[in-house]
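Notes follow the structure.
Note that one protein chain of the assembly has been removed; the remaining protein chains are unaltered in position.
Right after this comes subunit A.
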Amino acid sequence: MNTIFHISRLIIKKKLDVLTPAEKLQLKELKKKYPFLSKTDFTKVSDTLSSYDTIDKDKAWKNVVLKAEQSKSKQKNLFSNKSWIKYAAIAVLFLGIGFLFQQGYFSTNSTLDIPNEFITLELENGSTKIINEDGTSELVDKKGNIIGNQKGKILVYDTTITNETLVYNTLTVPYGKRFEIQLSDGTRVHLNAGTSLKYPVKFIKGQNRQVFLKGEAFFDVSTDAKHPFIVNAEEINIRVLGTQFNVSSYLEDEQITTVLLEGSVGVYSSNETYNQETATLLNPGFKAEWNLKNHEIKVDKADTETHTAWMEGRLILNGVPFNDILKKLERQYNVVFINNDKALENRRFTARFDVENIHQVMQSFSYSASFTYKFDSNKIIINP
């Protein structure tokens, strides 16, 4: 029955000619199962639309309120009537409900309670500052000079400050949030949830521009041929002169992935110094995957949108194993999954979520993958 609601949308999309190839296939399969799908009658639909205009919803709602009140007073009478049969019936009912509770049919305390964690900035003196995403703040160095400004979800470092020595700041974005910074050379970095970036407050003239990444970030590096920009992501370094690329280096993942959108980058092991001959060079539209187990690198063509959709809060999954999807959702929404449906673990899914909240994601996901779920504080428990 529930499939019908999904199919209704597919049929509208078919009518409007916006089905994706995967959906076309899906609809074809569904037609085999439900032959009546081929008979969908759009004249009936348009008749229905016209009859909608004759229905007065406001009046109807008043009636609903009235009816609800009437039946409430009826129920009261029922309880005041002292008949033991009724009490017995109620007792049985309670036993029944108790049984259902035990079976987990009702998810009573099934609300999601996501803790609010803060974006933090560790300053040169080791102190930590909390960044309020809804506010603005000024960043001051130990001499009292303003070195940066934060406005909402972006922090911009001053490009005019002069520093003789390297002084580092570290920005940490918790699960469930995203943030953007502009470094002193004008390079813009989008930080995904569960990411920290360590970078100099001011890059020093004559030295490489080096930053340290844990997690995932998109870099739009300002061009400066004299000062190569180097991202250190755990076991690898990524060296560029000026370009756009995405690096994902979450520890819980099995690989560090670098995806190039524009320009060129060189990827090499962080134990080595850069050598043009031995570094892996990437062309736009390609990705390099560094395997954290066997320390090997693999270059492949990449669908760049899949890797950068996170910046807009979207999630595109192309044949991604269930477990990896859960990891992504945990980071994006700051929730914890407990998966009791082992059969799902190795299944791969293709899906696209456009800026939905976790409730909507779980609703459609559970529906498509046929599992049930309940919430328990910040945990989402998945059952077959």
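Miscellaneous remarks
Note that in this section a residue touches a chain if its C-beta (ideal position, glycine included) is under 8 Å from a C-beta of that chain, and two chains touch if they have at least 3 such contacts; residues count from 1.
Criterion: contacts and distances are computed from a predicted model.
Among the names given as "Transmembrane protein", "HPr family phosphocarrier protein", "RNA polymerase sigma-70 factor" or "Nucleoside ABC transporter membrane protein", UniProt records the absent chain under the name "RNA polymerase sigma-70 factor".
The hidden chain makes contact, of the residues A:11, A:167 or A:204, with A:11. Of the listed residues A:25, A:146, A:251 or A:338, the one in contact with the hidden chain in the full complex is A:25. Even with one chain removed from view, subunit A keeps its contact list with that chain: residues 1-9, 11-13, 16-18, 20, 22-23, 25-26, 29-30, 34, 36-37, 39-46, 48-52, 54-55, 57, 60-61, 63-64, 67-68, 70-72, 75, 106-108, 110, 319, 347-354, 356, 360-361, 363-370, 372-374.
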